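Each remark here refers to the structure printed beneath this line.
Only one protein chain is missing; all other protein chains are in place.
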Amino acid sequence: MLKAEIKAEILRDVVEIIQTIVDEVKFNFEEDGLSLKAVDPAHVAMVELSLKKEAFINYEAKDTELGIALNKIDQFLKLSSPSDNVTLEHVDDENRLVLKVNNITQKMPILDTAGMTDPSVPQLDLPINVKILGKHLQTGVKASQNIADHIAISVNKEGFEMFSEEDEDSVKLSISKEELEEIAASEDVRSLFALDYFSNMIKSVDSNKVVTVELGKDYPIKLQFDFADGNGQVMFLLAPRIESA
Amino acid sequence: MLKAEIKAEILRDVVEIIQTIVDEVKFNFEEDGLSLKAVDPAHVAMVELSLKKEAFINYEAKDTELGIALNKIDQFLKLSSPSDNVTLEHVDDENRLVLKVNNITQKMPILDTAGMTDPSVPQLDLPINVKILGKHLQTGVKASQNIADHIAISVNKEGFEMFSEEDEDSVKLSISKEELEEIAASEDVRSLFALDYFSNMIKSVDSNKVVTVELGKDYPIKLQFDFADGNGQVMFLLAPRIESA
Partner (left out) sequence: MLKAEIKAEILRDVVEIIQTIVDEVKFNFEEDGLSLKAVDPAHVAMVELSLKKEAFINYEAKDTELGIALNKIDQFLKLSSPSDNVTLEHVDDENRLVLKVNNITQKMPILDTAGMTDPSVPQLDLPINVKILGKHLQTGVKASQNIADHIAISVNKEGFEMFSEEDEDSVKLSISKEELEEIAASEDVRSLFALDYFSNMIKSVDSNKVVTVELGKDYPIKLQFDFADGNGQVMFLLAPRIESA
C-alpha cells in the first residue's frame, strides 16, 4: 500500500539520478521512506538512493515494491511545475500506479520486478576522501569531452586533478587543496574511468553542492551527495578502467 | 485591388492558424475584410477564418482572391518584430503580391486558385456547448501525447474531460464545472479524435483565451475563438474517429 504526496521537483531529482544508470527500476516504499538500488546493464556503475519520509508532504506506505519505467514518470512530471504537489497511489494487488498533479491523473503499469536485480553494495575502504563542489567535477568533465573517452582522476599533495589525453591533445583540471572543501589522503592515487559513465553521474549533481569523492588506485570511485534538504542520500559507484601500458 | 497595412503579429496569427490545416490557401479580400476557408488534404479537418477591416491599420480592397503559399508569408514575417507594420499590395492582373516591412520589400507569386476548393461549412446543431480556457486544452493534449495517438473528449455532469489510453497506460485531464467559463449540456457525450490534428489546432490558440467547444456523440468537434482584439474569428471543425469496440 502506498499513498504519498511530494513536491514535483524532488520526484524529478530522484528520476534524474536513477536514469543515469537504468531505464527501469524497483521502487521500495517502506514505512520510513523510499529506497532504490540499481546496476547498469554492463555492471560498470551502481546507484543507491534513499529518501526519508520527511522529504514527503504526506507519506503512508507498507512493503510496496513497484517496478517502474522511469521515462513514464519523467513525461508525467513535464506536465507539472517544480513547486506542484504530486500524489502517488498504489493499492495492493493493483497492477497500476496512479499519479496525480493539478487536474491530471495518469495511470502506469507496474513492471514485473523478477528480472530486476537487487544489487549488493560492496563495502569499500578507500584511502582517499575528498569533498569538492559539483561544479568543479562538471567543468572537468566538460573539458575532457573534447579530448578523449576516458578520464583520469588523481589526488596528490597538490590537490585534486582530472586529466584526459589522446594523441597530442590533453586537458587537465587542477583543484588545489585550498579550493577543496576538505581532503583526507594517506597516499597518492590515480585511477582511470570511462568518461560517458562518469559524465552521466556528474550531470545529476547540483553544481553548488558538495560531493564526497572516495578513491583508491584501480578501485571503484565512490561519489556521495545529498538532496531534498538533506532528506535524500545518493551514492554512485563506478568501476575503474584498466590503464593500457 | 488590395492595399492594406496591418500589425505583423496579427498577420502572423492568421498564418499560424491556417497552417494547422493547409500549406496553400485562397485569401479573399473583400470590401469589409479578409476571409479564408480550407480543408486539409485528407478531409478530416476544416478551418474558417474572418478578419474585419477594423483589424487593419489601413484597408482598401475589392474582390481580390489571392492563392498564397503560407510558408512564404511566414518567412517574410520572421524579418519583422511583432509590433512592426506590414503592408500588403496587389494590383489587379498582376501575378505577384508585394509585402513590405521596414526597409524590406518582398514579392511572391500568386498561385492558381483553380485547384483550391471552396469548402462548404456544414451546419451542425450540437448538444454540448462549453467555454474553456485554451491552456486547459493544451495541457490535455500535452498529457495525451505521451500515451496514445487519439484522444477522447467528453462532457458529463462532473464537467469536461480529455482522456487517452493505450494498453495499461492512461491519462485523464478533468476540468470541473466550476473551472469552466460556461457549460450548456443537455446530455452526456464522448467522442474520439485523432490527436495530431487536434494538437495542431490547439497549438494556434492563445493559452489565456476562452475557446468555445461544441460537441455531439460521434459528431465533429467545433472549436471557436477570436483574435485581433475581437476583430478576428476562427472556427475549426474536426471529424471524429470511430471508436473500436
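Letters are used for the chains, namely A and B, taken in the order the chains are written, and counting of residues starts over at 1 for each.
Basically, a contact is a pair of C-beta atoms (placed from the backbone, for glycine too) under 8 Å apart; a residue touches a chain by one contact, two chains touch by 3 or more.
Everything quoted here is computed from the prediction, not taken from an experiment.
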Options A:58, A:95 or A:146, residue touching the unrepresented chain: A:146
Per the touch definition above, residue among B:91, B:104, B:124 or B:184 touching the missing chain: B:104
Candidates B:75, B:176 or B:207 - the one touching the absent chain: B:75
Residue among A:136, A:150 or A:222 that touches the chain left out of view: A:136
Residue of B:3, B:96, B:177 or B:190 touching the missing chain in the full complex: B:96
Chain B residues touching the omitted chain (full complex): 72, 75-76, 78-79, 95-96, 102-109
Hidden partner interface residues of chain A, rising order: 136, 139, 142-143, 146-147, 167-175, 179
